[in-house]
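Every protein chain except one is present and positioned as in the full complex.
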Amino acid sequence: MRPEAVAEIQRIRKRYPRSRSAVMDALRIAQTEHGGWLPPEAFREVADALDVTPAYCHSIASFYDMYHLEPVGEHLVEVCTNLSCALAGAQAVLDAFASELGVRPGETTEDGGFTLRAVECAGGCGRAPVVVVDHVYHEPVRPEDVAGLVEGLRGE
Amino acid sequence: MADLVSLTVDDRPVQVLPGTGLVEAAQAAGVEIPVFCYEPRLGPPVGACRMCLVEIEGIPKLQAGCTLTVQEGMVIRTAATSEKAADGQESTLEFILVNHPLDCPVCDKGGECPLQDLTFRYGPGKTRMTFPKLTFDKPIPVSPLIALDRERCILCYRCTRFSEEVSEDGLLVAVNRGARSLIATFEDEPYRSPFSGNVVELCPVGALTSTLYRFEGRPWDIQNVPTVCTGCPVGCNVSATIREGKVKRILSRNHSEIDRGWLCDKGRFTYPHLRARDRVTTPLRRGREGLREVTWEEALDTAEELLREAGTAVVTALSGSETTEIAYALGRVLRGGLGAHSAVLPEATSDALDAFRLPLSAIAEAELVVIVGDDPVVERAPIVDLWVKEAARRGAEVVTCSPGGDVQTSPGGGAALCGELAERGSKLGKRLRAAERAVLVWSGPGGGGGARIAELAHELGFAEKPGCGAFHLPSTPNGHAVAAAWSAAADAEEAGPAPIKLLVVSGDEAAADPGVRALAEDAEHVVVITMFQELAGGWADLILPATASLERDGTTMNLEGRLQRLRRTVPPPCPDELTWLSELGARIGVALAPDAAGVYAELAERLFRDLPLEDLGLQAPLPARKAYEAPAPATTEVSAAATATPEHFVGELKLQRYAALFSGPAVERVPELRFQRPEREVELSAADAERRGIASGDTVLVRSNGTSVELRARVSRKLIEGVARVAGEHAGDLHATVEVVKAP
Partner (left out) sequence: MASNQTLLTAGTEDRDLTRLEEYRAVGGYEALAKARALEPQAVMDEITAATLRGRGGAGFPMGRKASLLAKDTGRPVYLVVNADESEPGAFKDRDVMRFTPHRLIEGCLITAHGIGSTSVFIYIRGEYLHEFEVTRAALEETRKAGLLAGVTIVLHRGAGAYICGEETALLESLEGSRGQPRPRPPFPPVTGLYDAPTQINNVSTIALVPKVLELGAAEFAKIGVPSAPGTAVFSLSGNVAQPGNYERPLGTTLRELIYDIGGGVANGRELKAVIPGGSSVPVLTPDEIDTPMDYDSIQAAGSFFGSAAIIVVDDRCCMVQLALRAAQFYMHESCGKCTPCRVGTRWLVQLLTRIEAGEAAPTDLELLENVCDRMLGRSLCALGDFAVYPVSSYLRKYRAEFEAHVTGAGCPFVGESSIEGIIAPIAQHAHPVPEVVGG
């Protein structure tokens, strides 16, 4: 982690009466510093920055869906498959991504370009099916939109 | 006296104090509310397991009884009188058993397992689960001492709450979410905490088990013998589990004032040293061909000969781990029989502290705790560290004054600090004076064995306040009573003889002490009473086998000043010391009883004001405070282990040696404890490290004239400048000042 990142964590700590409250943001920062996931080293760094143990940091990170404990691709493609999106045809969208990317849901492409996964309700049910790409909402996404979307990402 | 709260449990009326929890209230009414996750020592109830579901009149949903306190007029129904509650409790057990493996035949917990017991009492008769159960690799080594079976785990979180809320190590945690949750350490690193073993006793199923006890016995095969631990001066109450004449494990016996049911890993896991490879079971005498086994008759002949020849030129080195009776018997034989009064005594606790006596549990009630001294409390008296943490959690202010503390002091600077605190200008001193419940703790060598802290307590007016007190943490488990018993054995005093004709070394700690070994070089002959051949094999003329504390009857006095009863849990592989001391005494005209009760009866007259041995009971009481008697004034103190610094070498850093908890001959003989031993490290302050271009993890050389030790550096943000801290066993022959450089 770069010194700037550590400094940011120390700034965030000051917002709260108890410094542990900063752990969620600290883990988020460490995750960005480590290319989108949290290797064991990241937990040691966060632990050091907050005066806590790496075990505690790992305990927190493993509780939430947005922390990745395994490497992820350059692009994170998340397709909501909860009730409303399912009713609106989300599986076909997920299938289209799997086919376009050549990877199964939950897995990362071999070239490390994409991680595809199904997620629970993203909060875009009014414009389902919802796909979140690198934390940006795309709503709605139809199967026929997938190829273009992926091509655009590949171009980046 | 507060008004009691009246309620009924299963139609039984009961009255309890306000604030009582439902589980205890039901207990008072003679009713069981079953629990798994509920354990008051772990902090507020969590309501996780749902085993304690009860029906409360007026509330439609079942309630988790453990999370509630009594209300006037409450009508509680448990499974005994409520079908709904019975269904609730049965369903909790059904859910737990859905994934719980049928391991009972191979599970150490079987037979003493709350899950088994509660299933019989409240659970379903058969399973409706027809799917594959959640499986995990098992067992996982949480550490060399503890095995984890995740399939058996019912996720009651007792272990993680202990790690977070009691020992505050943050090393054992829950990972993942929901049905995928499991207990783990970080990256499979071992759970390295001085208190890790407590999770084995806390675990209500066979998920966390002791590796040393794995497959060693079934509850119906064993006996539990109550005794007291002598690993440190706290004197936790324990039970030794015995099977076929061997100690198989140590459990807590929960003395609410001393240990609260916790044990440290040293006390819990050191018992295998009773069967160490180099355990001495017959006397050994040095002849022309080296050490040879001899009979007891021959050994005592030799001992008698040596004693008669030496006469008064005998020095006795005591370990401070002897029972009071053994120390007294030695005193009667050597001092009474020979007039040999000279001894190297363990550090005794100043009698002046008797005026500020408190039970250890009072620490948790304190509003202010001030700890003075060079050594961390956890290395000297681990359970005291838990009491201090409890105090802090309850809102107490805790101030440590040490080389690495909140108030940084130089090694040996504690006494001066006590003087400062006594002055009117001291802010901390002022807070101490104002507090109704304040505790002083001396943790480290020197300080007059607590004399300085007693003087301070007197200055601060503690004697008048029942909530205020002071503790000295000595370096030996029974040092105070041993020194007192030795003194009481005869009346004369005398200076040390020169030269020493005979050195009598009692106990392993003395045998391992470099200072005692140095004395041995000056003595003509040496008799060593020890458990381990390797300790004295190179330099003793006569080795007499010692028994272990677990094999002794007798008494021991802890740091509170509480006298406790040791009970023989297994017969020793050699005669008890009192037996042959009695015989040896008889040979030189000293009449001495051959057993603990007899010896105690005699010394009790002199030391303990006729307190009968039987009255010490299973949970010994704390004697009342005495009137304050000023201790002898401070003298220039020379630490026994200090070696003079040659004039032409002065290192920049003061070497601070500390005695680690997991050190000593007994601990060294338990391989599973090796990972708890102190690291081969030297601790430096951030400033000192930076000046030398040293970072944490670097290999460094710690040098003093003529000697050099290679260690790993650890930079401490809290350590005072000018100090290098090393565990005593790694410091070798280093002098009082050293230099630290990065290794080439």
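The chains carry the letters A and B, assigned in the order they are written, with residues numbered from 1 in each.
As a convention for this text, a contact is a pair of C-beta atoms (placed from the backbone, for glycine too) under 8 Å apart; a residue touches a chain by one contact, two chains touch by 3 or more.
It should be emphasised that the depicted structure is a prediction, and the values quoted were computed from it without experimental measurement.
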| item | value |
| --- | --- |
| Partner chains on view for the chain not depicted | A, B |
| Residue among B:Leu42, B:Ile56, B:Leu145 or B:Ala174 touching the omitted chain | B:Ala174 |
| Contact residue for the chain not shown (choose from B:Leu68, B:Val482, B:Val590 or B:Leu622) | B:Leu68 |
| Residue, one of A:Ala30, A:Ala47 or A:Val132, that touches the chain absent here | A:Val132 |
| Option from A:Glu41, A:Asp65 or A:Glu151 whose C-beta touches the chain left out | A:Asp65 |
| Chain not shown, touching residues in subunit A | 15-25, 27-28, 59-60, 63-67, 69-70, 81-84, 86-91, 94, 104-106, 117-128, 132, 135-137 |
| Positions on subunit B contacted by the hidden chain, ascending | 45-51, 53, 60-62, 64, 67-68, 87-88, 91-92, 94-96, 98-99, 128-129, 131-132, 134, 154-155, 157, 174, 176-181 |
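Simple rule for what comes next: only the chains that are shown with their structure count from here on.
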| item | value |
| --- | --- |
| Whole-Å gap separating subunit A and subunit B, where each centre is the average of the chain's CA atoms | 47 |
| Complex interface listing, subunit A residues touching subunit B | 40, 43, 52-56, 58-59, 62-64 |
| Residues of subunit B touching subunit A in the complex | 169-177, 184-187 |
